[in-house]
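For this depiction, one protein chain was excluded, whereas all remaining protein chains were kept in their positions.
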Amino acid sequence: MIRVSLILSVLLLAPLSGCLDSSQSALESVESPDDCVVYTGDDDNILKILTYDSLAISDEVLDEFTNQSGYQVELIRGDDAGSVLEKMLLAKDAPQADLAIGLDNTYLQTALNNCLIAPHNATVPDLNPLALVPYAGDRAVPFDHGYICLNVDTSALEENNLSIPTSLEELTDEAWRGRTAFPSPTTSSPGRAFMTATIDYFEQMDSIDAMRWWEDMADNDAIFTTGWSEAYEIHYSGGYGVWEEGHIGDAWLTVSYCHSPGVEAYFGGNSTISKSVIIDYAAFHQVEYAAKINGGGDAAAVDEFIEFLLSEEVNVEMPFYNYMYPVLEGQDLPETDGYRYHSPIPSTPAEVSNERIAEEMEDWLAAWRKATDYI
Amino acid sequence: MGLTIQDLNVSFGYKYVVSNLNLELDSSEIVAILGPSGCGKTTLLRTIAGLQNQSSGQITLNGERIDGVPCESRGIGMLFQRPVLFPFKDLLGNILFAYQKKNQRDMNEVRSVIQEMGLEGKEHQAIETLSGGEAQRVVLARALLTKPKLLLLDEPLSALDVDLRRKIAKEMRLTLKTRGIPAIHVTHDPIEAEIIGDRVIHWTDLQPGGDNEE
Partner (left out) sequence: MRSTVVRTVPVVLYLSMILLPLLFAVDRLMLVTGSNPVESVFQIDEHPFGSDAVKFTFVQAFLSAILTLLIGLPIAWWLGRYQWKHIGIVRAALTLPFVTPSIVAAMGFLALIKNGGLLHSIGIDLRTETGIIGSLSSTIGVENSGHIIALLVAHAWFNLALVIRFVEPRIATLPPRYEDAFRMLPVGKTPFDRLAKFWWPMLKIPILSAFTFTFLFSFTSFALVRWLAPNMWTLEALMATVGGSAGIPGYRVEVSRFILGAATLQAIVLIAALGLTSRMQQRNFQETELVSEGYSRTMNGHPGILPKIGVFMATIFALAPLVFMALSSVRIRNRTTDSYRWSLEAWEYAFQGDLSYVSVPEALTNSLVYATGCLLLSCTLGFFVAHSIHSLEKQNRKKLAQTIDVLSMLPLALSGVMVGLGVLLGTLKIWPELFNFYGLPILPHAMLTTPFVIRILLPAMREIDPDYEAMGMVLGFNAIQRFLKIKIPLLKPQIVVASALSMAFSLGEFGASWVLLRSGAWDTLPVLVDQLMSRPKYFELVTPIAMASATVLMCTTFLLFVIAERFRTHKGGGF
């Protein structure tokens, strides 16, 4: 009789495997997001939000939304912005969530091109015009932003008679051998943003190709890590990592936000040895978006949540929840304990359009991997 | 009335362990079957109880064919060679296994059987602490409470020493006779057979072939 059960299992498997191949449409891009077929899922009065791990919207904040709106909220999380996109791609035919929070301007266009996002109907308040530079359409709303740039350990530089670098080329000097740490653009959002900035920087400088610089950096024993935390916590000697388990502290320079020294100061009693390096075109303006998922349900709840996220009481808390700038017009980082003081804003960040990023990113990443021999 | 077995055949694969066996028991008769171990006596008892399928033949109990009836519905009690007591219950708990449902329990009867078996005061003992003789008495007490139409005794005393064995055999006979329960007792001890049985049958008389193995 057990033999029957084995046969039964096979029979069960057979019809299912037949319907598989048709169920997955391969990754395909449309010419313009306007060509996308917008469709809606079922309303179940539960707002499902796809976001990333470190986005610390506390349950108090979510409870407040539930109280205000009557919608229950469920979070579905990925590692980072990249895995938010991947989860959307994976579940393209049966979206897991109604709202995606945390796609940034390096991922947004891919999501748009793959028809993963639908237009929202939320009423958006006046936003900081800078936050609308990369994208101002109705398929994604910025909720926070910040600049990614190099951070240096000023005390280490002092000890080693080094000055704060004024160009990226300097970092290939012998003095910096083994003393720089970069999160990989393939697996880290800040890494990806900074790599994108280097593309523009070297085009603006009209000197070498950016990948040539990365190759030189690899030759200069630059340390590459998968994530921001590994570079900042384990290798960077100027940040909080010094206090942490597993800290090595062999890097005097790493990639982080231009306002990271501000966060350091805020938690370190208005004192920090970390300083951001402002070099023209070598900083990347990162904007993070909330976007309605194509095929998700509960459209009204999605709109209401976007409005909630952009309400003053929630948005001004971004520097504390998410260590990012608020996007509301006229709002800034708090002055408390040097948060604002240690957070310079680069006047000339890199200029790379979302469209170009979407188009060329995979090629850049492949070239970067080849140049650095890292994943 | 009583038990009638006609042309009973039992085989394991191609091998006949019981062949063309005939046996009759009166309604309250105790029959002792005497034979060496491994000759097929146990198989005969298991077949009567319904624990073993027969190849052919008829078994009638109190005028009804029982050979198609599943074991649990035949109303036959059996004592195995080793006393089967459930380790997760105490003495009383094991005796109460005679009832399938709680509301069927007759505690007066239970108490009187425990007394009759000389087990008073031991109701809550763990079964590992019982001696071999006590253990078989518990099993007998439990079997009696099920009010069996027939009791099968498969060398239940063989693990005990000779004196105790014969003492318990006497008690058993008395108990069965007072209740009028017919029984088949299987043993290899001729004296025990004489003590317990109204009639003693040699296995070789039942199975003239005689060389069957179990």
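All chains are identified by letter, namely A and B, in their written order; residue positions are counted from 1 within each chain.
The rule is short, and it goes like this: a residue touches a chain if its C-beta (ideal position, glycine included) is under 8 Å from a C-beta of that chain, and two chains touch if they have at least 3 such contacts.
All figures in this text were calculated on a predicted structure; none of them were measured in a lab.
Q: Since one chain is left out of the picture, which of the remaining chains does it touch in the full complex?
A: The chain that is not shown is in contact with A, B.
Q: Can you tell me which of A:131, A:234 or A:310 touches the chain that was removed from the display?
A: Selected residue, touching the omitted chain: A:234.
Q: Kindly note down the residues of subunit A that lie in touch with the hidden chain.
A: 1-6, 8-9, 12-13, 16-17, 20-21, 23-28, 48-49, 53-54, 56-59, 74-79, 82-83, 86-87, 89-91, 93-94, 96, 187, 225-227, 229-230, 232-234, 240-250, 263-264, 266-269, 271, 323, 369, 373-375
Q: On subunit B, what residues meet the omitted chain?
A: 46, 49-51, 70-73, 75-78, 80, 82, 84, 86-89, 97-98, 100, 142-143, 146
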